[in-house]
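Selected chains only, in their assembly positions.
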Amino acid sequence: MTLKKLLSLASAAALVPFVAIAQEAGDAEEAVEMVDAMAAVTALNVEMTFIFNTLLFIIGGFLVFFMAAGFCMLEAGLVRSKNTTMQLMKNISLFSLAAIAYFVVGFMIMYPGDAWIIDGWLGTPLMTFLEPVGVGIDEVDDAEYASVGSDFFFQLMFCAATASIVSGAVAERIKLWPFLVFVILLTGLIYPIQASWSWGEGWLDELGFLDFAGSSIVHSAGGWAALTGIIILGARAGKYGPGGKVNPIPGSNLALSTLGVFILWLGWFGFNGGSELAMGGVDAVSNVSRIMANTNAAAAAGAVAALILSQAMYKKPDLTLVLNGALAGLVSITAEPLEPNLLLATIIGAVGGVIVVLTVPLMDKLKWDDVVGAVPVHLFAGIWGTIAVIFSNSEATLINQIIGILAIGIFMAGASAIVWLIIKAVMGLRVDDEAEVTGLDKVELGMEAYPEFSKG
Amino acid sequence: MTLKKLLSLASAAALVPFVAIAQEAGDAEEAVEMVDAMAAVTALNVEMTFIFNTLLFIIGGFLVFFMAAGFCMLEAGLVRSKNTTMQLMKNISLFSLAAIAYFVVGFMIMYPGDAWIIDGWLGTPLMTFLEPVGVGIDEVDDAEYASVGSDFFFQLMFCAATASIVSGAVAERIKLWPFLVFVILLTGLIYPIQASWSWGEGWLDELGFLDFAGSSIVHSAGGWAALTGIIILGARAGKYGPGGKVNPIPGSNLALSTLGVFILWLGWFGFNGGSELAMGGVDAVSNVSRIMANTNAAAAAGAVAALILSQAMYKKPDLTLVLNGALAGLVSITAEPLEPNLLLATIIGAVGGVIVVLTVPLMDKLKWDDVVGAVPVHLFAGIWGTIAVIFSNSEATLINQIIGILAIGIFMAGASAIVWLIIKAVMGLRVDDEAEVTGLDKVELGMEAYPEFSKG
C-alpha cells in the first residue's frame, strides 16, 4: 500500500464513525475534538510525504550541483595545460551565470503552469519567487509534492549541466565572453523552452514522449548545442592535417579527468534518483533504490564495454574512452533508469559505451573537433537512451520517442546555431591564431594553471 | 500547519473524549488501551521530528566535513609547489587536532547549558559524552531537537572550518608545530568561547545579535585569527619589494584550487542548510530548501561580480578572484540565508564578490600577505554578511549586529594575537630564510608533493 492509498483510508470519510459514536454518546464537543485528532493523523501523513519528497530534491540537488565540479575536472584534465585556467574559468563562470539566468527567467519558462505564451510551446519569462519563510502545509504550492525551493534548487542543477556539456566540446579555441553569452541564452531561454515541452507539461508531454531524467532533454540538448558550436567554431589548429590525418592532442592531466568522471558518476545518483520526484512511500523510495542500482550498473557496463572494445580495436585499452564509456552508460540509462532490471540496465549502458568507442573516430572523420568527446557521450548516447525506453516501459512508443528526439534536436540545433552565429558576427567566437598557439591562459587571462611545471 | 501544531492537536487533551467514550461504554481497561494507542500516534510524531532533525545534522555534518578537503585543495593549489606537502600536512593535521580538541573541551565550552563559569561569557571545559547506545525518546537530551551525537558531529565541523581559514592565510612561512599548537587553542578554547556567546545562549544571543550560520561566528572569527597571524608573522620573502612594489606569487595548481572551491560550495549547502537545525515539518524543510537556493544564488553572484569587476579593472578576468568571489558570496549569505528572496540573496552575494576584488589590493597596500585571500573572503565579506542581515530579518538591528561584529572581532583578534605572540616567544613561528627559499617541503618535511615535475 502506498502512502497515497493510506491517506485515502485515513481521510475524512474514515472519521465519520468516530464522530457518530461521540454524538451518540451525546457530546458534540467531543465529536469535534475527535475529528481534530484524526485530522492530525491525516495531516501528518501528508506532511511526511512532503518532507521526504523535499529532502529527495535537496539531496539530489547537491549531488547534481557537484556534477559541475565533475565536468570542470574532466574538462580541465582533457585540455592542454596552456588552456587549463581558461577551462576552469569557463566552468565556474558558466555555472554561476546559469544559476542567475535560470532564476531570473529560466525556471518559470520551464514550468509555466498556466502562464504559457504559446500553449505547450513557450512559457512566460518571469522571475522565480520561492514560497515564504516558514510556509505551512496549507500554504505551499503543492502539498502533495514538495517545496518549490527544493524543486528550483534541483532543476537549476540540470539546467547548468546542459551548459557544462557545451564547455568541454568547444574548449581550447573559444573566447571567454562570447561563450558566456551563449551560456546565458542557453540556460535562461533555449534549454528551458525545450524542457517545458516535456517536464513543464507541454506538447511533448501530452504526446507521450518519455524521458525520465533527461537523456534527450538534458544530455542530447547539451550535445546539440555543443555540436553546432563545434561546427561553427571549426577545429583546433593542428588537429586535422592534410590528407585526412588526425593528430591526437592528449589531455594534460588524466588524474583530474578520472576524478571528474567519478564525481559525475556520484552526481548522477542524484540526477536520476532525484528524478523519481518522490520518496515518501514504500513504492517511491523503492523506486529510487532501483534507479540507483540501475544507474550504477549502466555506468559500469559502459566503462567495461569501452574497455573491451578499445582493447579489441586498438590492442591497447584507452583510458579516455573508458571514462567516456562510463559517462555514456550513464547518459544511456537516464531516459529510463527505473523500469529495466539490472541485466537490461547493464546492456543499455554497455551499448552506450560501444557507441562512444565507435563514434569518436567518426567525429574525427567529419573533422568535428570535440575536445572531450561530449557529442558522442551526451548527444549520441542520449539518443540511444531515449530510444531504449521502449525496451522496458510499455507506455513508450518508438514513434513518440523519435518525435521527441527530432523535436528537441531541431530546436536545440537551430536555436543554438542562430545564437552562435549572431555572437560570432557581433563579438567573434574564436581567439586569434597566436593566442591559440601560445595558449588561452597566457594571452586571454594572463594566468597559468601550473606555472611551475615546465612543459614537455 | 507545522508538525509542532499538529502535535499539540494530537496530544493528551485530544485523547480525553476517547477515554470518556470507553468509560461510558463501561470498560476501564479499554479506555487505557485507547489512550495507549493514541499516545503511540503522538509519540510517532515526536519521533519523526527527532529523526528528521538528526538526519539533517548527519547530512549537514558530512557535507561540512568535506569542506576540510575543499580548504585543503584550495590552499594546496594556491601555494607554490615547494610548499605544497606542508600545506597538505597542515590541513589534515589541523582537522584531526580540531576534532580531538573540540571533543575534549570545545563542545561543552560552546554549549555549556547551565554550566557557565561566567554566565553568558565563559562555559566550563568538560569532555563531551554522547547519549548512550540505543537511546529512547524518553531518555534523549532534547526530544524536540535531535541526537546529541549528530549535533556534536555537525558543530565539530564548523569549529574545524575556523582553523582551515587560518591555515591558508599564513601559508608558506609558518612552521608546522607552532601552527598546530595555535590550532589546538583556537579550536579547543578561543572559537568555542566566542561561539558560546551566540549559539550557546550566551550574552550576544540575549542581546539579539543574529548570525544564522556564522558569517561572523565562524568566518570572521577565523579571519581575525588569520589576520593577526599574518601581521605577527610578516610577509613572505620577496612578496613586497622596495617602493611599494608588490610581486605576485602565483599558485602552483589552479585546477586543485578550483576543485577546492567547488567542494567548499557543496559543503556550504550543509553549512547553511544544516543551520536551520530542523527539517521535521513542512515549514522547516521548506526553509532548508529556501536556504539551499539562496546559498547557491549568493555564491553564483559573488563569482559573477568578481568576474565582471576583475575584467573591468584589469582588462583580464582573474580566476583566483572569481574563485574567491564565489566564496565571498557564500560567506556573505551565511549570516542570513533564510529570509532574503532570491534577488536579495543574489545582491548580497554580489556585494561579497565586489568586496573581495576591492580589498585584495588593499591588503597588499598594507603589506598583509594573505596567501589565499582568506581575510578578504572570510573577514571582510563576513562583516558585510553580518550587517546584511538587517535587510531581510526584521528582528535584526544595525546596532546589535555591530556590537556582535565588534565583540567577536575584539575577542578573536585579542585572544589570537596573545596566543600567536606567546607561541612566537616560546617556539618561534617562522621558518628560517633558507627553508623559505628552498621550500618548506624539502627542509621541514623532507618530502616533495610533486617530486617528478621539474620547476619552471
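Letters A and B mark the chains in the order given here, with residues in each chain numbered from 1 onward.
By definition in this document, a residue touches a chain if its C-beta (ideal position, glycine included) is under 8 Å from a C-beta of that chain, and two chains touch if they have at least 3 such contacts.
Owing to the predicted nature of the structure, the values given are computational and were not obtained by experimental measurement.
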item: Given 2 visible subunits, total identical subunits the whole complex contains; value: 3
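Everything below uses one rule, namely that only the chains that are shown with their structure count from here on.
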item: Superposition rotation for chain A onto chain B, Cα-based, multiple of 5°; value: 120
item: Mean-CA-position distance for chain B and chain A (Å); value: 30
item: Chain A-facing residues of chain B, complex; value: 1-3, 6-7, 9-10, 13-18, 20-21, 24, 38, 41, 44-45, 48, 52, 55, 59, 63, 80-81, 250-255, 258-259, 261-263, 265-266, 269-270, 273, 279-283, 285-290, 292-293, 296-297, 299-301, 303-304, 307, 316-320, 322-323, 326, 338-339, 341-343, 346, 450, 453-456
item: Contact footprint of chain B on chain A as seen in their complex; value: 21-22, 25, 27, 29-31, 33-34, 36-37, 39-41, 43-44, 47-48, 50-51, 54-55, 57-59, 61-62, 65-66, 68-69, 72-73, 76-77, 84-85, 88-89, 91-93, 95-100, 103, 127-131, 133-138, 140, 143, 146-150, 152-153, 156, 176, 253, 256, 259, 444-454
